[in-house]
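For this depiction, one protein chain was excluded, whereas all remaining protein chains were kept in their positions.
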Amino acid sequence: TAPSTTQPEPQKEEAKKIGLVISTLNNPFFVSLKDGAEAKAKELGYELVVLDSQNDPAKEMSNVEDLVTKNVAVILINPTDSDAVGNAVKAANDKQIPVITLDRGANSGEVVAHIASDNVAGGKMAGEYVIEQLGGKGKVVELEGIAGTSAARDRGQGFNDAIKASNIEVVAKQTADFDRTKGLSVMENILQAQPEINAVFAHNDEMALGALQAIKASGKTIMVVGFDATDDAVKAVEAGEMAATVAQQPAKIGSLGVENAVKVLKGEAIEKSIPVDLQLVTK
Amino acid sequence: MKKALKEFLIKNKSFVVLVIFCIIVSIVNERFFTVSNILNILRQTSINSVIAVGMTFVILTGGIDLSVGSILAISGAVVAAMVSQGNNAFIAVIAALAIGAALGAFNGLIISKGKIQPFIATLGVMTLVRGYTLVFTDGKPISAGSSEAASAFSNIGAGYFLGIPLPIYIMIIVFGLAYYILKHTRTGRYVYSLGCNEEATIYSGINTDRIKILVYTISGLLAALAGIIITARLSSAQPQAGTGYELDAIAAVVLGGTSLAGGSGGIFGTVIGALIIGVLNNSLNLMDVSSYYQLLLKGLVILVAVLLDRKQKK
Amino acid sequence: MKKALKEFLIKNKSFVVLVIFCIIVSIVNERFFTVSNILNILRQTSINSVIAVGMTFVILTGGIDLSVGSILAISGAVVAAMVSQGNNAFIAVIAALAIGAALGAFNGLIISKGKIQPFIATLGVMTLVRGYTLVFTDGKPISAGSSEAASAFSNIGAGYFLGIPLPIYIMIIVFGLAYYILKHTRTGRYVYSLGCNEEATIYSGINTDRIKILVYTISGLLAALAGIIITARLSSAQPQAGTGYELDAIAAVVLGGTSLAGGSGGIFGTVIGALIIGVLNNSLNLMDVSSYYQLLLKGLVILVAVLLDRKQKK
Partner (left out) sequence: MSDSIIKMKGVTKEFPGVKALKSVDLNIYKGKIMALLGENGAGKSTLMKILTGVYEKTTGEIILNGKPVQIKNTREAQNMGIAIIHQELNLISNLSIGENIFLGREPVNSFGKIEWSKLYKAAKLIMDRLGITEKPETLVGELSIGKQQMVEIAKALSLNAQVIVMDEPTGALTDKETDSLFRVIRELKAEGRSIVYISHRLKEIFQICDDVTILRDGQFIAEYPINDVNEDKIIELMVGRKLSEQYPRINCQLGENLLEVKNLTNAYVKDISFSIRSGEIVGLAGLMGSGRTELARTIYGVYGKDKGEIIVQGKAVDIKSPGQAIRNGISYVSEDRKGNGVVLGLNIKENISLSVLQKLSGIFGIIDKKKEENAALDSIQGMSIKTSGVKQLVKNLSGGNQQKVSLSKSLMTGPKILILDEPTRGVDVGAKKEIYDIINQFKQAGMSIIMISSEIPEILGMSDRIMVMHEGRISGCIEREQADQERIMRLAVGQREVTI
């Protein structure tokens, strides 16, 4: 086991530091989460250290270790993966630094709170919306996120669970790597292959917006449902181009994270599980 | 006549690979060989093609350019930002191209004058420019907006002329120009000579530093052009645009039979290489191959294609 | 004595870069130069180091191995799957190493016998193996579980001996062995010889194909070892693990002064190169540099380090 070092003495300056290890900043969703957290920290007068794991659990582990070395007071982790984050959480636990997980949970290690909206539920919400709009039957295309990421898995699972009961058929299921450009070209190709498509569900708004361009260029009318409610997507919904997007309120997750971290610091009790509402953004 | 054809096919095995591949896909999926899908493939290929042309220049000199994806991203961000601020689309495009060319020239400068190996120099620039793009965009997409300028701009990527998408014209012009430069001009000859034997080229009185700076500038310029096309198509610039595009471009060049050691190969091969990759992506989508198997098959096709195309042993 | 030191420093500029860098960081941040942080850096560096050692062998022959990240992922997945099914940790580790070595040997085979350029061959294998890893894991992480075997296994990555993390020992052993092989065995000399002048090496009666197969096998084996360490540290294997690691490994090798053209450089440089990258990552985190600026600075440091380290012009 690790050599136990003496517990960090709370130094005046560093006691105000909160660490945030975020899975990636390559995606507007997580950028919003970070922005929310930063705004809250500023408001409450705390310094927030943000480290980017670049979707790599090994980097995430290093980031947590570096925060431990830095001696931050609380660590907010937005895990890259619920399993893989376990040992990183334990590393913080070893040094008695409280951990709060955001958006994704941790399957092992001690966590004082988990703040999230459920990806599976979000997928389900999108599925139900599609069923309702298509009257329970039709052909849909599913644009998947980066293969092997938990967001892609969970959103896909929720969506497919929901439509299982209906007569809706997934006629094509292809990855576009959460990327708008890929969303465009993959959708173009699918449009060539499938004469009839009623709806598209994309695992994030970036892909949805790419697909939207492809559909617009093809002249067809196909309903597009995205996920994340990024600014661009909400605008597209308002303009009537996109049908809906599932809002996870990432900024709220971030700001709740900091708010609760501060409570922990002050010794206040907090809820173990803090849900953030999902919303379906439609026109 | 027949002999010439045979020789052509032996020399251009990648062309044979492409044709056979297309025939197989056409049989499996009847939607593949339609005018609309072929235009679709060509339009999708245009991005990688434009980048791969620049990469061909660089690779012919024995170099490599990993920074194209990042240059694509910053140019896209700049053009989108300028258009969204109501600037004239033409001016925005020129500015973005200038930035791409300047970054390429910077690559060329540190490689030639700084004597850094191209792989690591452009790796450094790739990282640096990606970081700067994230700072510039604050990590968020930049929409070109819906002004008149924006809709003029979006034509570059989404417009048509005589029923054929504009990016296809751009690609053809780029290919044609590059082919001509490499085949028929002094500069082209120097590029090959430099790739074959740098020292002998210097001894022949040629300023090889200038050639190096030039090829990286061309690569940067074309990466920026690709960035403009993408941004115009999407009417929006992504901070992460172009990630990993360098590998696709290099793959196109090498599949086309150009040697990474420099000095041999050419644009015609790159056309074929880019088309192989484009057809592959399209056909895997058309046949609804699951994404895991797509990667598997892509790797396999790359290996088989280069194995078939390899130089005969003495 | 003094002269020897001076010569050492001139020959090993990357070492000077590292030392200066460490001094600056120590001044800026007093937490940097503590035992616990140094152990922390070393442990973090171990993954990249182990891969970079294999990459050094490959690059010394004038090759390159882009498939290390994918090999890391499949080995990690295999070891996690085996341990979770209750197999003995030792057997699981051996199996994972064997798979890494076999994939490396496959790289070497198509490069030597198939005469494919290393860049494109390993790019193909990288894509193919990533696809297979996704198929194998069904795109989901594989947890090693919490059996006794699993906790024995997790020691490889998370355990300590005499207060020092085990991965640091592994790294030191790998460095030592590699140094010895390259300096003092025939194989090592042939690696340099092949990288310097392949034809002349063949004329000397050396089977260069065997050397090539060997270096890629070593690279594959060490990538697998890195995969095992990561998996053990995280007690779980990710299908996307190792993405982009090839670039970090190559950067470490080149920062250490090994030429991508092959034939010159060595393990000592790679140690330094890996440490530069490790210290950079750690110190940027310690100094609260925002992640966008981290990328920017990383690119800058790579460029500055290689500029300082470049060979003096005649």
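Brief remarks on what is shown
Just so it is clear, A, B and C label the chains in written order, and each chain counts residues from 1 on its own.
The criterion applied here is as follows: a contact is a pair of C-beta atoms (placed from the backbone, for glycine too) under 8 Å apart; a residue touches a chain by one contact, two chains touch by 3 or more.
All values reported here derive from a predicted model rather than from experimental measurement.
Although it is not drawn, the missing chain touches B, C when the whole complex is taken into account. Contact with the omitted chain, checked across B:S36, B:S146 or B:S204, is made by B:S204. Only one of the listed residues, C:I94, C:A200 or C:V304, touches the absent chain: C:A200.
For the chain missing from the display, the contacting residue among B:S193, B:T217 or B:T270 is B:S193, taking the whole complex into account.
Mapped onto subunit C, the interface with the missing chain covers residues 180, 184-187, 189-190, 192-193, 196-197, 199-207, 263-264, 314.
Those residues of subunit B that touch the chain absent from the view are 184-187, 189-190, 192-193, 195-197, 199-207, 263-264, 314.
Criterion: only the chains that are shown with their structure count from here on.
Put simply, the C-alpha centre of subunit A and that of subunit C have 31 angstrom between them. Chain contacts: subunit A has residues 25, 147 touching two or more partner chains.
Multi-chain contact residues of subunit C, defined as those touching 2 or more other chains: 134, 139, 291-292, 294. Those residues of subunit B lying in contact with subunit A across their complex are 29, 31-32, 34, 36-37, 40, 43-44, 47, 134, 138-141, 143, 158, 230, 233-236, 238-241, 243, 281-282, 285-288, 290-292, 294-295.
Remark: subunit A residues 1-3, 5, 25, 47, 49-52, 54-58, 61-63, 65-67, 69-71, 80-81, 83-84, 86-88, 107-108, 146-149, 152-153 touch subunit C in the complex. Within the complex formed with subunit B, the subunit C residues making contact are 110, 114-117, 119-121, 123-132, 134-135, 139, 247, 250-251, 254-255, 259-261, 291-300, 302-303, 306-307, 310-311, 313.
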